[in-house]
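All protein chains but one are shown in place.
On to subunit A.
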Amino acid sequence: MAAPSPSRPQKISIRNEEWDRRLHEVPISKNDLNRLIMDYLVVQGYKSAAEEFCHEANLSAPVDFDSIESRMNIRDALHRGDVEDAIARVNDLNPEILDTNPALYFHLQQQRLIEYIREGRISEALQFAQDELAPRGEESPEFLTELERTMALLAFDALPSAPPGIAELLSPAQRMKTAGEVNAAILESLGQPKDVKLVGVLKLLEWGEKELSDRAEYPHLHL
């Protein structure tokens, strides 16, 4: 290991017992953690788990559970590849969601195009791209790039040879990405937090571990 540079103070070191003491002193209660769990269940749409959790952990319902249900129906439709159904359901819920989110609407239409291509309905795909997507592509460079990327799928008939950046459009992850976007937009329209707190905790942990391991020797996270 290189000698520490003079400007960088030497790493401090924190012993196990001291670290344990500090872990112990973090002010977090079971109820706090329960609420974090509930937040996760609600945002991710685990409705029945959330309902059970209300009873078992003695929490009052943070949201109307029916709203979870409709969000989940939309998500499921997207996971199935039934974009039309999803769009209809979103509009049933609140037409403003798509009206006020051009990017979201574009991504849904893009997903629809992807589904056409996946199913080999090439002529429909072309028609749809020309009618629906091309005009929007003129609205923003981001839309245009995405449209071009999607259309490139047509060029690669044999999928294995497609470049990863293009083939990934056909992966389940792309569906989930779109579904996640829709989920977030619905939550936002309901005035509910759209970011999962637990994910935030992990991000903060990732950031903090990196920053602190540069400066200190301390016990690693031990699960």
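Heads up, the rule we're going with is that a residue touches a chain if its C-beta (ideal position, glycine included) is under 8 Å from a C-beta of that chain, and two chains touch if they have at least 3 such contacts; residues count from 1.
Note that in this section contacts and distances are computed from a predicted model.
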{"item": "Chain left out of the displayed complex - its UniProt protein name, from \"Anterior pharynx defective 1\", \"Ran-binding protein\", \"Nicastrin\" or \"Trafficking protein particle complex subunit\"", "value": "\"Ran-binding protein\""}
{"item": "Contact partner of the left-out chain, one of A:95, A:163 or A:200", "value": "A:200"}
{"item": "Contact footprint on subunit A, counting only the chain that is left out", "value": "7-9, 12-15, 18-19, 22-24, 26-28, 30-41, 44, 46-49, 51-53, 55-62, 76, 79, 172-173, 176-177, 180, 193, 195-213, 215-216, 218, 220-223"}
